[in-house]
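For this view, one protein chain was removed and the others were kept in their places.
On to chain A.
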Amino acid sequence: MAPSNKKRRLYYSSSRIVGEGGQYRDWSGLHTDLLELILKKLSFHDVSRFKAVCSSWSNLASTSRVVSSPWLMLPNLGHGCEYGSLASPSLDNFSRFFSLVEKQHYKYSSKQWFQEGVDDDYDDDDDSPEAWCVGSSHGWLVIMDHNASPLLLNPFSRRKIRLPLMKDVMLISDHLTVRDVQKSCISKAIVLFSEEKKDKNKTWVVVIYGSVSQKLAYCEIGDKSWTDLDGDQSLSYCDILGHNGRLYALSSSNTVEVWDLRSTDCGSFPAKVMNFVPESALCLGLDDGKFSNDKYFGQSYLVESMGEFLLVTRIIGYYVDSDGELLDEADLLTDEDTHPLVCPYRTVAFRVHKMDLTGNKWDNVDSLGDRALFLGGNESMSFSGSAFPECDRNSIYFTDDYWDGMNGDYLYGGHDNGVYSLEAKTFKPLPYFDLFGDGDGKVDPPPFWIVPSI
């Protein structure tokens, strides 16, 4: 920069005269760059109120990208938390949100979500099963409504977008109830954007579906139908992830197929741009006796973190007692007592690997460094612990998404939530989770991570 420029900096802009009589401009006229600095220090909740102060603050906050750490969506108190509650899991239960940064929970009247809005056909019939959440991604929930027809819902802005019906599924499911279809049709759903932060953004929804989660389908917002992707149907899919307009699909064999959805621009089918098939099987290092493989199973997640693709394996014991010991099913019945012990499934360990493209393998990762991962029914996410001090670094925040086991017992299900520290290799409950009486019992519907956005 030339000296003259710098000198000018000190003289230029009469609006920046400080402390001159009559030149006082109030806070509503504060310079945008300063307001933005302030905005960055505020929580999502405070920003929402900041918007209602005056028009200049409102305009600024509406155009700035406010990034928040995840919130936890929880069932309403008095619903679903009781043992053996007859109340069907309902979207009405999804009406509390817990903000990690503010350590506060917010209540919503979620029935309103359906009662207002343009395309509303909600009939408020107590007999019809209520909505069921199958995904959470970029502030949107993917919901199967009371007719098992899918829609996107932003619980904060209350925007709703109808998605095409899953026709194939409806056809084969004549003998199933709506509830069954809601829960079994889509095993995971995400929202994917052509480019981050661009106005001219294409938006797709991608789902894993099928009887054994063997299929992938997508639709662009506004499409009338879903389109299947040419995935390897001999595999079942564990997780899907969107990144820079690409879809990454992790299979149960730890392969990753990648499609570029932006290549649909000319009406063509999305191009499969990569197929990562690791040469050797993943070594989970669980062969130390404690983990005999009839006592546990692994659930896998794909996470993008600092430009790396991580494969996170969550090891869940089928029956785990309060000391964290893995039991056999036979251990649950003792000679003296004919009632089986209540030892629900529980996460007992995590393993992290990263994709090694050149070596064509998954490399073991011991530490996540500064990062905190958020896993569950949501699209997997990674946050920086220094940018978001409310998140413990080198930790995994997880919610229960063991859909198959969740409905197996009325005493538990949705309970397997917590924070795992990779460094200490220990678990702790989700922060302030016990405050809401959710404790160890059934949490129905299970909690979801959601990053609030308007």
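Assume a contact is a pair of C-beta atoms (placed from the backbone, for glycine too) under 8 Å apart; a residue touches a chain by one contact, two chains touch by 3 or more; residues count from 1.
As a convention for this text, contacts and distances are computed from a predicted model.
Undergrad: If you had to name the missing chain as UniProt does, which of "Iron hydrogenase small subunit domain-containing protein", "UBC core domain-containing protein", "NEDD8-activating enzyme E1 catalytic subunit" or "SKP1-like protein" would it be?
TA: So, among "Iron hydrogenase small subunit domain-containing protein", "UBC core domain-containing protein", "NEDD8-activating enzyme E1 catalytic subunit" or "SKP1-like protein", the name matching the hidden chain's UniProt entry is "SKP1-like protein".
Undergrad: For the chain not shown, which residue from A:37, A:274 or A:411 touches it across the whole complex?
TA: Spelled out, the listed residue whose C-beta touches the missing chain is A:37.
Undergrad: Of A:106, A:297, A:318 or A:388, which sits in contact with the chain we cannot see?
TA: In the complete complex, the chain left out is touched by residue A:106.
Undergrad: Please identify, in ascending order, the residues of chain A that touch the omitted chain?
TA: 3, 6-7, 9-11, 13, 16-20, 24, 26-28, 30-31, 33-34, 37-38, 41-43, 45-46, 48-56, 58, 102, 106-108, 155-158, 454
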